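Then we have chain A:
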Amino acid sequence: MKENAMDNIKISAKNVQVYYADNHAIKDVNVEIEDKTVTAFIGPSGCGKSTFLRCLNRMNDTIDICRVEGDILIEGEDIYDRRVDPVQLRAKVGMVFQKPNPFPKSIYDNVAYGPRIHGLARGKADLDEIVEKSLRSAAIWDEVKDRLDAPGTGLSGGQQQRLCIARAVATAPEVLLMDEPCSALDPIATAQVEELIDELRQNFAVVIVTHSMQQAARVSQKTAFFHLGNLVEYGETNQIFTKPSDPRTESYITGRIG
Partner candidate 1 sequence: ASARDQVQIAGSSTVLPYASIVAEAFGENFDYPTPVVESGGSSAGLKRFCEGLGENTIDIANASRQIKESELKICSANGVTDIIEVRIGYDGIVFASEKGGNSFAFTASDWFLALSDQILVDGAMIDNPNTTWNDVNADMPAQKLQAFIPGTKHGTREVFEDKVLLAGCEETGAFDALMAANGGDKGAAEKACITLRTDGVSVDIDGDYTETLARIESNKDGIGVFGLAFYENNTDKLQVATMADIVPSVESISSGEYPVSRPLYFYLKQAHIGVIPGLKDFAEFFVLDEIAGEDGPLAEYGLVADPELEVTQEIIADEQTIDIAM
Partner candidate 2 sequence: MSAFWLTITVLILSAFGAYAGRAQSLRVAGGDARKLHSLPKYYSSFVALGVLIPCLFVLVIWLFAQPKLIERGAEQMLNASSEPSLVMSDVRRVADGLGVAVAQGALSETEAHAPIENLRDVLGGVGVALGNEVTPDVLSAAQGMRAQEQRGNQFRMFAVLGLAALTLVFGLSRITPEFRARNAVERVVLALLITAASLAILTTVGIVLSMIFETRNFFGLHSWKDFFFGVKWAPNFRGDSELSILPLLWGTIYISLIALLVSVPIGLFAAIYLSEYAGPKTRGVAKPLLEILAGIPTIVYGLFALLTIGPLLLNTFGSGGLLGVEWMSGATAVLTAGLVMGIMLIPFVSSLSDDIINAVPQAMRDGSLGLGATKSETIRQVVIPAALPGIVGAILLAASRAIGETMIVVLGAGAIAKFSANPLDAMTTITTRIVSQLTGDGDFASPETLVAFALGLTLFVLTLGLNIIALYIVRKYREQYE
């Protein structure tokens, strides 16, 4: 599973600073995220995990007061370059959010939304297939297959989040950013999603923000630990969890309870 990190960089961030107006939320972060690898971002609440994650597909563009400095390169191309179209970027770098946010549409349309706007399906049958496949991989197919026309907003919290994962997967991204995708899921669904993440890793880079260190340990190969906007430590997951080099990491890891 381990590969030569240098040859295999999907995203590299250099001296990234993020400000919300005057609030310096990300401080000089340098990190290289590998392809075909799951990278976990961990750290206490408010440390900037979500903020940094949202830099990677320029979702922060939508927040007026947010300012990003430094370079973020995907396959060597600066995504903050003027020539880059954030729309194209986001198709390549998909995202699942912390709070489930299904569209006020049918379950089917929720999933078909991405493929439709990106023109991924050749026809109705093809689209049906993509939808089914995506719902299956998000471990929700069995629960919704009989009511694909029902509104996505009518599902329970966990079902909604799995629907959102299915929706993101359906666009066939190269990188998948997940902001605490399992925080609303029960263990069985979580296990299924984790399996899915592992599967996605065969082809893509996956970045996952999580509060559960077990989850980070289970699914990721690399872990980045953030603290107060700083990237404190970044490295192999088992190394971080077994012999952290920074005292802050250690105190965080040992401060855990289960």
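Before moving on, here are some points about what is shown:
Basically, contacts are C-beta pairs under 8 Å (C-beta built on N, C-alpha and C of every residue); 3 or more make two chains touch, one makes a residue touch a chain; residues count from 1.
Regarding selection, all candidates are chains of the complex that A comes from, given by their letters.
Note that the coordinates shown come from a computational prediction; the quantities given were computed from them, not determined experimentally.
Per the touch definition at the top, the candidate among 1 or 2 touching chain A in this complex is 2. Partner candidate 2 is touched in their complex by these residues of chain A: 57, 59, 62, 87-92, 94-97, 99, 101-106, 113-114, 117-118, 151, 153-154, 164, 167-168, 171, 173.
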